[in-house]
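For this view, one protein chain was removed and the others were kept in their places.
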Amino acid sequence: MPTLVVLDLVGIFVFAVSGGLVAVRKDLDLFGVLVLAGTTGLGGGFLRDVLIGATPPAALADWRYLLVPVGAGLLTFGYHPTLGRMERTVNVFDACGLAVFCVAGALKAYDVGLGPIPAALLGMVTAIGGGMVRDLLAGRVPVVFRGELYAIPALAGATAVVVGLELDLPRVGVALVGAATCLVWRLLAMWRGWQAPTPATSASV
Amino acid sequence: MPTLVVLDLVGIFVFAVSGGLVAVRKDLDLFGVLVLAGTTGLGGGFLRDVLIGATPPAALADWRYLLVPVGAGLLTFGYHPTLGRMERTVNVFDACGLAVFCVAGALKAYDVGLGPIPAALLGMVTAIGGGMVRDLLAGRVPVVFRGELYAIPALAGATAVVVGLELDLPRVGVALVGAATCLVWRLLAMWRGWQAPTPATSASV
Partner (left out) sequence: MPTLVVLDLVGIFVFAVSGGLVAVRKDLDLFGVLVLAGTTGLGGGFLRDVLIGATPPAALADWRYLLVPVGAGLLTFGYHPTLGRMERTVNVFDACGLAVFCVAGALKAYDVGLGPIPAALLGMVTAIGGGMVRDLLAGRVPVVFRGELYAIPALAGATAVVVGLELDLPRVGVALVGAATCLVWRLLAMWRGWQAPTPATSASV
């Protein structure tokens, strides 16, 4: 479906820019920028496809899915000062990518025959996996673990999708509600500074 | 077989607690605790299943395998000071998890048709893989590489299983001998402070 593909490509593009910016800040070379852009944009989907056995991943069978992160990487390489200043805008797009990916991931895992709980989890993995691989390759603890509410909105969106499918509601509506759940929650968390709970005084450990 | 499932779940639980404790010590948030608990408990089996092509992994098809690490993560999040003080007990349980996983991993790889050497290796990977993923995500070199005898007992247990199967000995006996080999060796290594050999004077490199 064209709309879904366009959304998917937008998500990949935005994630790839975020990966490219991390690479620039780590002083990596052009190739490092392209690889981090590619793994951030495509990593979540690759993880999902490998786990559900849907190999080779869709992105390897469709050249548009490879062209987009390369384009995003080159753009970041050339215009990183500008993109770095647009951090607020990039973050909003990133939230859109998160929303698109958690829905697409949950739909695909559900269609492949996984039960509702694993399907919701894989939706979340699809949404946050690329960023986790980016942080591993860049040598830092995944930011998704550090306070900011990022994974929970993705899990909520994926859960909404799975619940809707279990209730046999129409697919398009389910997808929209799931994406909106994730997007609104994530944007509010960003703008209000909501944090995930942390362990009580870890000093005693 | 109920006994095997119970053992498997105990192993996942113990490994998940060890992952949750690492996350607490790294000051990660609730989500970081849950993810590290989940990847530590399930990561070894996921690695094995992806490598032998048995996807989706069993843990994604059985909700108990997902519930246990979530429960372990929440428990660790809430009671980490108590669990942290029980380090000796946790380590004994961890050795039990190691023994269960090296046997279960070797059995599964062998049943899938791998030869004896790869099956023994995959048994070891199943046992140590979760901890390695935990350490990667927590931003530290896998502790399994650092002196303590951890992987060798797992490899020994898996090897005992494979040798037994090649000799057509009864499965239950083979599993018990394999688990005992790994468990006893690991406990002795812990209590006697046995270390793996390190390279001679690396100063000259």
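So that you can tell them apart, the chains are marked A and B in the order they are listed, and the count of residues begins at 1 in each.
Just so it is clear, contacts are C-beta pairs under 8 Å (C-beta built on N, C-alpha and C of every residue); 3 or more make two chains touch, one makes a residue touch a chain.
Owing to the predicted nature of the structure, the values given are computational and were not obtained by experimental measurement.
K.L.:
Considering the whole complex, which of B:Val10, B:Val50 or B:Val163 touches the chain not shown?
P.N.:
Reading the full complex, the residue touching the unseen chain is B:Val50.
K.L.:
Check the options A:Val10, A:Val90, A:Leu136 or A:Val163 and report the residue that touches the missing chain.
P.N.:
A:Leu136
K.L.:
Which chain B residues touch the hidden chain?
P.N.:
Chain B touches the missing chain through residues 50-53, 112, 114-115, 117-118, 121-122, 132, 136, 139-142, 144-147, 151-152, 195-199, 202, 204-205.
K.L.:
Since one chain isn't shown, list which residues of chain A touch it in the complete complex.
P.N.:
Residues in contact with the chain left out: 21, 23-33, 35-36, 46, 50, 53, 55-57, 60-61, 63, 66, 77, 80-81, 84, 136-139.
To be clear about the criterion, only the chains that are shown with their structure count from here on.
K.L.:
Can you report the angle of the rotation that maps chain A onto chain B, using C-alpha atoms only, to the nearest 5 degrees?
P.N.:
Rotation angle between the two copies comes out at 120 degrees.
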